[in-house]
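Of the protein chains in this complex, all but one are displayed in their positions.
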Amino acid sequence: MKTEIRELLEKVRNQEISVEEAELILKKAPFEDLGYAKVDFHRNLRQGEPEVIYGAGKTAEQMIGIVEAMKQRRVSPILITRLSEEKAKLIAEAHEDLTFFSHAKIGVVGEVPEPDGLGSVVVCTGGTSDIPVAEEAAITAEVYGNRVERLYDVGVAGLHRLLPHLETIMQAKVIIAIAGMEGALASVVGGMADCPVIAVPTSVGYGAAFDGLAALLSMMNSCASGVSVVNIDNGFGAGYMANMINHMS
Amino acid sequence: MKTEIRELLEKVRNQEISVEEAELILKKAPFEDLGYAKVDFHRNLRQGEPEVIYGAGKTAEQMIGIVEAMKQRRVSPILITRLSEEKAKLIAEAHEDLTFFSHAKIGVVGEVPEPDGLGSVVVCTGGTSDIPVAEEAAITAEVYGNRVERLYDVGVAGLHRLLPHLETIMQAKVIIAIAGMEGALASVVGGMADCPVIAVPTSVGYGAAFDGLAALLSMMNSCASGVSVVNIDNGFGAGYMANMINHMS
Amino acid sequence: MKTEIRELLEKVRNQEISVEEAELILKKAPFEDLGYAKVDFHRNLRQGEPEVIYGAGKTAEQMIGIVEAMKQRRVSPILITRLSEEKAKLIAEAHEDLTFFSHAKIGVVGEVPEPDGLGSVVVCTGGTSDIPVAEEAAITAEVYGNRVERLYDVGVAGLHRLLPHLETIMQAKVIIAIAGMEGALASVVGGMADCPVIAVPTSVGYGAAFDGLAALLSMMNSCASGVSVVNIDNGFGAGYMANMINHMS
Amino acid sequence: MKTEIRELLEKVRNQEISVEEAELILKKAPFEDLGYAKVDFHRNLRQGEPEVIYGAGKTAEQMIGIVEAMKQRRVSPILITRLSEEKAKLIAEAHEDLTFFSHAKIGVVGEVPEPDGLGSVVVCTGGTSDIPVAEEAAITAEVYGNRVERLYDVGVAGLHRLLPHLETIMQAKVIIAIAGMEGALASVVGGMADCPVIAVPTSVGYGAAFDGLAALLSMMNSCASGVSVVNIDNGFGAGYMANMINHMS
Amino acid sequence: MKTEIRELLEKVRNQEISVEEAELILKKAPFEDLGYAKVDFHRNLRQGEPEVIYGAGKTAEQMIGIVEAMKQRRVSPILITRLSEEKAKLIAEAHEDLTFFSHAKIGVVGEVPEPDGLGSVVVCTGGTSDIPVAEEAAITAEVYGNRVERLYDVGVAGLHRLLPHLETIMQAKVIIAIAGMEGALASVVGGMADCPVIAVPTSVGYGAAFDGLAALLSMMNSCASGVSVVNIDNGFGAGYMANMINHMS
Amino acid sequence: MKTEIRELLEKVRNQEISVEEAELILKKAPFEDLGYAKVDFHRNLRQGEPEVIYGAGKTAEQMIGIVEAMKQRRVSPILITRLSEEKAKLIAEAHEDLTFFSHAKIGVVGEVPEPDGLGSVVVCTGGTSDIPVAEEAAITAEVYGNRVERLYDVGVAGLHRLLPHLETIMQAKVIIAIAGMEGALASVVGGMADCPVIAVPTSVGYGAAFDGLAALLSMMNSCASGVSVVNIDNGFGAGYMANMINHMS
Amino acid sequence: MKTEIRELLEKVRNQEISVEEAELILKKAPFEDLGYAKVDFHRNLRQGEPEVIYGAGKTAEQMIGIVEAMKQRRVSPILITRLSEEKAKLIAEAHEDLTFFSHAKIGVVGEVPEPDGLGSVVVCTGGTSDIPVAEEAAITAEVYGNRVERLYDVGVAGLHRLLPHLETIMQAKVIIAIAGMEGALASVVGGMADCPVIAVPTSVGYGAAFDGLAALLSMMNSCASGVSVVNIDNGFGAGYMANMINHMS
Partner (left out) sequence: MKTEIRELLEKVRNQEISVEEAELILKKAPFEDLGYAKVDFHRNLRQGEPEVIYGAGKTAEQMIGIVEAMKQRRVSPILITRLSEEKAKLIAEAHEDLTFFSHAKIGVVGEVPEPDGLGSVVVCTGGTSDIPVAEEAAITAEVYGNRVERLYDVGVAGLHRLLPHLETIMQAKVIIAIAGMEGALASVVGGMADCPVIAVPTSVGYGAAFDGLAALLSMMNSCASGVSVVNIDNGFGAGYMANMINHMS
């Protein structure tokens, strides 16, 4: 950004552009206004990543429009999270290159890149009910160019399910630990692993699980080092964070 | 109790006692009133156990009086929980047979019986800060006639600390799992063990531990079967419950 | 487990198996992977109990598959909790030996064993609305080989309903006390009984009952000794724990 | 109040007072301003009761001044709640007719009237730690002219302590049920009694008692009819309400 | 109850009945078991009041049966709360003397008695949305023999709506103050009135009203004396309590 | 109001009206009773503003009646908030001059006045999902005579979206900052602006957003001066407050 | 700010300053770094107000230094909030022109300006315990150039205390309503007043007041329009906001 400002100032000095133009440029927003959403095109450049549309609460028509605008700017791939099957079908009519992952409730427009991260992102869950959140995390990580290994249903109440995968856990570059109920998986995995662990509490459970609050508090208090937490059911956030870490250089 | 009623009714019929006397007997309370506390002598008979005084909020003088009254009824041993060192000294002046366990903050008046339970009660903690609660549980269990094995500082973030004790855990008759912070120990031990696990959340931790709430919720949601929970920091309750289970017959 | 390791090591020494095989065996997980769930067959051996399937969130097809796999390993009986009537019918088409308990929402595949516990498990509820949770607890205990006595609708606001059953309560080996609203039943029963009491808060109530939170906190704070608590509405957990205690030896 | 307005209007019509005076009278506040507190003298007339000073957070000097002003208006007796012993001594130097009740932390200036209510107010507590709150309620009720019967330490975990007092409970006009921890006393007493029960949760307990929250929620959800609740530790409020009910006519 | 016991004992002494019979009578529960509910017939005698059926969660068939059993014992009137219109119609087919109050969701079987209380029960609400709860309270009070005055929509944000009714409030024997949102009505009415005020928080509101929690806490903390609180939306409880107070003698 | 009282008193003195009439006038409430709602006509005079009907929970018929009554008193415009499309259609049949704003769920009967405030009210939102709340605020402000500028989807995670509008923010007279999730918009805008900021937390978000609680707490703790908060999703309240401030003089 | 950018760009074009200098100016932070705090001097210009130091958690030495730096920039007056008496004395030794307001815990360095707002800011409290928060608000408003009227101890449980001040309330330009316990004052005052009301919940109260949470929720849910809320005990925030509104033009 510094260079842009300097370039601009130099142009002003050289009278290549007028003061008014420069002022305007400094103010002109790097986004396109579709009426219902400001599409942010600079972010793609700034962060070097696919663009994401949060699908919950948007109509299929709105999403078709946003994808259209993105395509014109050659953004690819485009990730749509929290996308219902019904809306996915409608979008697919307009954009045939949409792939829909039903477990993850994710749609992807465009080609998924080859994995180019430092190593594997391991996604593990406590139970089978946590799989939708896990798939949101896993597909996200894959779309961002990571190799993903899935270890599902390895909850701590049966350690003999988790222990056979010790090697996978020891060799991971990043681990996403996903669990509802008491959320103990994060601590157990965090104590085994050598790498950053991103914990995702899920709203799986009943009674005193309080829609994920129990798992959230449990994970926040993990006695293992190297564990940090994202919002309840936020598979996307975990996948995105894991991708960032797996692409450090 | 039925037989007592029947006996009484038979005496009434046989006019061995008057109606008025019978009515009085039915009402007469099985306790002695010291003014500041109703001492419950039937309970000792009914449950076959030592008597317990909850020391918090009672003066040394009050406790000396209660112990005195109990001794006259030949109650032994007497367990005083949440007893400060200062008050313990004052009580010991009046009752020389008081033994004070400073970690557990428990005083015991009278002889501790030989262990006669089915097997061992295993008391394990996640960290060293949980030890006072653990000692309250352990001493309680011992005073009630149980052999106790202590496994302290075996928290789940370092499973290699817990795994060497697998055999102890597998052979326990009852396990008391005590942990603060995220309270995951209960789930992990519950998944390993064959026996009932009594979980005690502790107020150890900071921040989002919220004085034991995180551990409490975590333990309530344990995905392991055979785990039940007592109040935060309630070592006595866990020891008492463990004793009951270890004396099933 | 110790013996298995030793046996294995002896075989290695005797060169009955190769190092590579031994390594593999140590790692090979004691479960069968059906893709959607890891079925845990060791647990049946380890704990000597029927196997349990948590039915909520599983499709009938998935459950049919899991039951099939279990049957091949001769697991019997199989308990399916939180099972809807609709899915029960579908499963019964594939597995005719399914018995469905509609109040408890439990399905049982295979023969229920004769009661062989130490004595009776008493299941009592505060009101009629708590009965579904109570039946989940009662059927669970029965499937695990316990004689169960039901005392329903004996809430504390009408002690004259509870008192006639004093003898039943005094003779129980384990009591499961189930109540919503203010959850006082646990304390009252706990004060009467000589045996362990497992308290189950239910989500019955409205307003400040906060979906079982009031009952949960109330039960956690029970002033009676020998009371421990499981999750809100967790009838299965209480039945399982009661079975463990009733089979101590 | 209607008659006062009418009288005033008639005086205006009869030109006994000017419009300006009438306007002033309508506005003139029925209280005296001491700078630090508005002393409310109409309330004594309006409600026919002793005046109350909430002592917490007021200096001894302020309270001496308020009592002085009240005495000049012939208010008697005067009740000072949440009064520390230290401040009580200072006030007693200025107002020798102060009686201080140390358990209740209440000071009374002036004569306590003879009981003239419909019957007895029964004040019962779950444990001995609830006594300070109970005494605040009991002394308050006495100062307002009620006969009070105290049933302390009759908690539900030992029903045999409560049952001998069944007759007292059945004959009460109002019952104040005071308990911390799980607060079950309110439901049990409410189920036995024929009269209104005012429940007072106390902050007695630890862990998941959460400073009285557990007892508060428990009492709000009482399954007994005829139970209503005041604030945690609010003995005064319960005593005042009980007095109102016991003086219905 | 004392007299019953004494009578029985006298009969035993006079050998009018056998010991066994007496024992049986002492144990025989004063309720009838319909399989799905214990109907409590002593309560009607003990408290001199209509019997109440909590309709939520009961089928029309169950309620028809309970009413039938009550009628055979000549209980009248019978109050059914939380009764849906649909079920009311079904019950009315079996019991033609059912009157259904749709706002209150209350059904009454039998004659409503003439008001015979000390005076009026005033039921006031903050807004129009609180009316269903208010009608539950009002109909309850009426069925129990109280004259009821309704002051609806007199919330504190428009005091000029409340002030014209000052006289009604001043002359009430009991006031039921019902409000959601911030629940301030209880404090304002409590400050005006000379009589006991029963506050009912309602779940009316949105956002930080948290389903009645805001009103509940607000009412618990009322700075007015003579205010006590029942559960959120508990119109029945308030009406019942008001009736008790209005029938003091 | 003073003048009205004085005028009345003068009429009494001058015997232009009788004492009884004066008494009646003082009591006669400034509202009209439609049975289901007290319509408040003084408020329009007292506050000089359009009248508002809170549409949630009212039937179309009730609202038609209230509008009718208002029209007869020449109240205009009339604002109906939380109005569903379905009910709006029914009302429009009776009152053709109803304009319905579907995003805001607001209906307006009558002419919207020209803006006459001090300057602009700026309504900004963090995301597109907050727009319904924002439109409720914006339409409210417009109906009350304010010029409104909308800045939607300028959340803090992309400051480059907000910064281009710095001038708009700097020149606003009042700002309404609307955001769910973490609610940080209020602090950021509050730190930039020179004018009062009214923050509206929304229930947008999932997981630990807890239906707006996270945003509410965040906004309450804003480290920027000049920020105050209204209830979750309370667009109307913010618009009304903004109007008051923008019409200061 | 626009003009500054434009001026700068014009200087660049006119080569009055170099590109590097311009770049530096655009970046140069408008603050002075004292090591322990970034003093913000632009804010005074930007917002036209006195500068504020939040005293809690700062040493007297740090505050002396900050005041010194501000004085050199001719900032006056300087407001120090949450200032203990002890630290105030130390600061007064270095800066003799410090005035300390002990109730408000506010120190003011420099001259307090003459009131120049549109009208009066009325600060009212529910009780005497709320006065410290009220004084923080009142002194803040005065230092910012507002005339303040104080109405203390006018809580809603005694409306006759509040009603005499109706005229003051009706004529206010802004009202700050401060209350703990149930916080009803905000709704009552909000219903009476014609002007914006800023509500401040206080931590005054006990039990279910939960350190201000009850008052906070109550105020958030105020059924009166024109009420917004600041943080618990945040007298400064309310005074600052009131000043902004009272200086609209």
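The letters A, B, C, D, E, F and G name the chains in turn, as written, and every chain counts its residues from 1.
Here, a contact is a pair of C-beta atoms (placed from the backbone, for glycine too) under 8 Å apart; a residue touches a chain by one contact, two chains touch by 3 or more.
All values reported here derive from a predicted model rather than from experimental measurement.
Though it is not drawn, the left-out chain touches A, B, C, F, G in the full complex.
Only one residue in the set F:Met181, F:Cys195, F:Val230 or F:Met248 touches the chain that does not appear here, and it is F:Met181. Touching the missing chain, out of F:Thr81, F:Ser222 or F:Asn243, is residue F:Ser222. Hidden from this view is one chain, which touches chain A at 1-2, 46-48, 52, 118, 166-167, 170, 173, 194-196, 198, 216, 220-221, 225-232, 236-238, 240-241, 244-246, 248-249. Mapped onto chain G, contacts with the missing chain fall at residues 27-31, 36-38, 40, 42-43, 56-58, 201, 203, 211-213, 216, 231-234. Residue-level contact of chain B with the missing chain is found at 128-129, 153-154, 158, 160-161, 163-164, 206-209.
Rule of thumb we're sticking to: only the chains that are shown with their structure count from here on.
Of the chain pairs D-E, C-E or A-F, the one whose interface repeats that of B-C, sharing more than half of its contact pairs by residue number, is D-E.
Separating the centre of chain C from that of chain G, both taken as means of CA atoms, is a distance of 59 Å. Mean C-alpha position of chain B lies 41 Å from that of chain E.
Within chain B, contacts with two or more other chains are made by residues 2, 213, 216, 220-221, 225, 231-232. Of all possible chain pairs, those that touch are A-B, A-C, A-F, A-G, B-C, B-D, B-E, C-D, C-E, D-E, D-F, D-G, E-F, E-G, F-G.
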